[in-house]
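Below is a structure I'd like to ask you about.
For this depiction, one protein chain was excluded, whereas all remaining protein chains were kept in their positions.
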Amino acid sequence: MSVNFWIGDDYLKVSIVGATGYGGLELIRLLQNHPHLEIASLHTSSRFGRQIHEDSPHLLHMEYTLEEIVPEDIAKKADIVFLATPSGISVQLAPEFFKLGVKVIDLSGDLRLKNPGNYERWYKHSAAPSEILQEAVYGLSEWNASRIKHAKIIANPGCYPTATLLGLAPLYTEKWATGKDVIVDAKSGVSGAGKSPSAGTHYSEINENFKIYKVHTHQHIPEIEQQLGLWNEESQPISFSTHLVPMTRGIMATMYVKLHRHTSTEELIDLYNTVYENHPFVRVQPMDAFPCTKQVFGSNFCDIGIAFDERTNKATIVSVIDNLMKGAAGQAVQNANIMLGAEESAGLLNIPLYP
Amino acid sequence: MSVNFWIGDDYLKVSIVGATGYGGLELIRLLQNHPHLEIASLHTSSRFGRQIHEDSPHLLHMEYTLEEIVPEDIAKKADIVFLATPSGISVQLAPEFFKLGVKVIDLSGDLRLKNPGNYERWYKHSAAPSEILQEAVYGLSEWNASRIKHAKIIANPGCYPTATLLGLAPLYTEKWATGKDVIVDAKSGVSGAGKSPSAGTHYSEINENFKIYKVHTHQHIPEIEQQLGLWNEESQPISFSTHLVPMTRGIMATMYVKLHRHTSTEELIDLYNTVYENHPFVRVQPMDAFPCTKQVFGSNFCDIGIAFDERTNKATIVSVIDNLMKGAAGQAVQNANIMLGAEESAGLLNIPLYP
Amino acid sequence: MSVNFWIGDDYLKVSIVGATGYGGLELIRLLQNHPHLEIASLHTSSRFGRQIHEDSPHLLHMEYTLEEIVPEDIAKKADIVFLATPSGISVQLAPEFFKLGVKVIDLSGDLRLKNPGNYERWYKHSAAPSEILQEAVYGLSEWNASRIKHAKIIANPGCYPTATLLGLAPLYTEKWATGKDVIVDAKSGVSGAGKSPSAGTHYSEINENFKIYKVHTHQHIPEIEQQLGLWNEESQPISFSTHLVPMTRGIMATMYVKLHRHTSTEELIDLYNTVYENHPFVRVQPMDAFPCTKQVFGSNFCDIGIAFDERTNKATIVSVIDNLMKGAAGQAVQNANIMLGAEESAGLLNIPLYP
Partner (left out) sequence: MSVNFWIGDDYLKVSIVGATGYGGLELIRLLQNHPHLEIASLHTSSRFGRQIHEDSPHLLHMEYTLEEIVPEDIAKKADIVFLATPSGISVQLAPEFFKLGVKVIDLSGDLRLKNPGNYERWYKHSAAPSEILQEAVYGLSEWNASRIKHAKIIANPGCYPTATLLGLAPLYTEKWATGKDVIVDAKSGVSGAGKSPSAGTHYSEINENFKIYKVHTHQHIPEIEQQLGLWNEESQPISFSTHLVPMTRGIMATMYVKLHRHTSTEELIDLYNTVYENHPFVRVQPMDAFPCTKQVFGSNFCDIGIAFDERTNKATIVSVIDNLMKGAAGQAVQNANIMLGAEESAGLLNIPLYP
């Protein structure tokens, strides 16, 4: 039985490192109205001294001065620190906060892979120290809550892995999937590429265009396979590809899965409904309905559609999330809620913005 | 002094007529988390008996059965009814609810023009009864709060008039504008055209396209001029044009105004800051900053940028809103808040979704 | 050896039935500057008597009166008739033109499936007479030119089948593919859904949204499988899914193919380069380059990118086309060129519009 020792009269204090990026800004939005968490400070590597709204006019009238990243100072103000930084930074910051006794929720990919060599092969950076990697708990909220609750470091999942793993989990954990020949064809809006301008995210190059990128080389592949392997020892490498959709937010993963047995769409939907019964953020679609990304826009939901294909004897699983929410800041706050013993959905149960 | 007699232990009950349109859906989103208002029932002219989420999958897991529009039945459940219907419907429904003693907030254009002939000329429908038109209070929240507070019927302003009037108000009410040769060049996202498919809102016709429409004939012209005339008797017809932007939400009105006197951008900003000092939803931009529609996306803010043009001796005023929020459902809830004596911003103070 | 008996001093005359739809408009655009073909007449089922530019303002100053569809009259004017009509119409029109001795290029799906029962199962219409279906030549230009040359009726391929089949052809015809477990994950711009407004193509529903549709039921599935079966008797049902991208033009098919043997990306690219050596409209990408839809926008090209995945032992093939060009009107004109003995690329070799 867990003790919710953190919730009392006061808000818990949190700091955000990397506050001016898309992940950081989304955290600010979520924390502003959170019933238990309060922003203690916002940090950035280069713009400190400026007001947050100067570069982010949607925050006009919000008064926060951006501060330098000094872990010792942050430790005095914050109970939890969110690291919303590019890969390569948390490798260095996470150990410092760990030593200082500040809980860390890391939105980057730095702490997700248990095997340092694996990290270095896919990320092309030096990995974090092994003890930090071992300490880090993979923050797939629906599947790891008992460990998240007592974690000191959370490795918040990537956007593609969240959509993919929530979609595949019932088939893998219940051993319906053979674990062979799984195809994940994933599509993402452009905000997943972050806020820094580049040729690949220049408006005129993306608009009225559909691209495939990082074919067979995306760094989220080992993250997905690591978790699939934990669920099912027989799982083999997946085919995984990533595409850029001319929109800002949203991810869809379309998945083609070979099963151990012949089944039906009804049976599959039943399975998913059972597995996700007590998980408010996973919404299994009814028969013949398939989700679109817009139906989760601005929310923490992961909507899943399911069909069994009689002709090919495979299941088609379609999973959608908002990449900045369930795929980043939303799940990070969900994990913070779990850590502090609050309702998992505290501050997160808004209706998606539609249209 | 006003008595806030409505707020007690219980939520106030509201019904929405036209719940499946974009205005209705936005009301549902806002009311779900509202601290004082609760949805009593949802009504529609054709889909009653169905669940709201069947046609609106972003509401999956929300349990509301759509009901027929029977004013007598609604009157038993609701303290306030929101009419989120196409023009021509409130002409008939508003008198019925008025007779039944239910407060009405009408999001259509039916009750905004005091002169029935004016309505019939611009809307091409029969006008509502004169006594209803006289009873209706124009719901421009920032400028009419004292009357809104005691109103039985609110004519909620149109999207273009809201952006335009909030932008022009300080110049007109303080008599800086001459009232002559005012040009309002307005641009809107496509959700303003509603949810019914048409050739003009077909995706392939709108995408990668920018259109002008209803040149010199938009029904929002008399609504704007009626209010400008109340603020300044010398005001003359405005040049007003409307354009369709390939985006879903957002309105910008760019306005060119002749002033009685030479001035400076600083002076103008001071004027606007003074006028809007106590209005949380109007955010006057600082010097040299101009708003974009995205900075108010999904919020009830109206952001205003100002510049005086030395070369032409005119002021350029730029006003942006989210057409479904401050331009429709958001302002409707703001008006409900004022009517019930709550904080004007109750349930509305979220940060805009960005990016 | 073929005799190019049709090319002389004069243009060949063509008529377009369904001239106001997107396929018809694209044909008009292509035929305007064609060196050998000339528009004789434009036909429509409902707007006859109007000028083409009245509903299609991009054709302003072009003088064509829309005419009724009377096959006998068309036969007097035209050597070739393009049928750019919704499915169900060519079933009736094609036999009439065939009897009248007018060559037919049918852009609809009506004449593509040899098995009438198959057509009726997937299209939910009555099929064309068997002798017409047998007479019809499948117009996949790069693979059927010798039969197209002498055809009286062309069944112009669908947009998805064109992208898919051109991408799979080398692996199937050369027997590298096993024909098992092939996954085709296809994505299309919205113009593929045609010009008629509908809830599913309403701007506000599509913009900033990514959808999957017709899961396991798309009528292009039997068309693809029919051709794959001709190339390789061992081919089995494919997994095929279709998604809607928030853009107007463009299709990408991402294909995952099991091979009979271990290979390398280089070997695969060599194979494709060899197979498509003399085909100007198929452009095989160099090593490590993958096509985006925009690089073929407004052109008749099909660009193909290829990678062998060492980890899964499968080939990933990425094929892009402009759905209205190589996926419809462009390939139709290419087939007309082949039929009349002209250069296959006559009137079609423009550079894609970029950006």
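Here the chain labels run A, B and C in written order, and each chain numbers its own residues starting at 1.
FYI, a residue touches a chain if its C-beta (ideal position, glycine included) is under 8 Å from a C-beta of that chain, and two chains touch if they have at least 3 such contacts.
Quick caveat, the model's predicted, so the values are computed rather than measured.
The chain we do not see here touches A, B, C in the full complex. Among the residues B:57, B:139, B:192 or B:250, only B:250 touches the chain that is left out of the figure.
Considering the full assembly, C:248 is the residue among C:164, C:235, C:248 or C:319 that touches the omitted chain. Although one chain is not drawn, the whole complex shows that of C:33, C:46 or C:278 it is C:33 that touches it.
Even with one chain removed from view, subunit B keeps its contact list with that chain: residues 181, 183, 185, 187, 189, 204-205, 207-213, 215-216, 236-239, 241, 243, 245-250, 252, 254, 256, 258, 290-294, 297, 305, 307, 309, 311-312, 314, 316, 318, 320, 355. Taking the whole complex into account, subunit C touches the unshown chain at residues 22, 25, 28-29, 32-33, 56-62, 191, 195, 207-208, 248-249, 283, 285, 289, 291-292, 294-299, 301, 303, 349-355. Residue-level contact of subunit A with the missing chain is found at 22, 190-191, 193, 195-199, 201-208, 246-248.
In this text, only the chains that are shown with their structure count from here on.
Subunit A and subunit C, compared by their mean Cα positions, are separated by 40 Å. One inter-chain figure worth recording: subunit B and subunit C are separated by 47 Å, centre to centre, where each centre is the mean of the chain's CA atoms. Annotation for subunit C: residues 204-205, 207-208, 246-248 touch two or more other chains.
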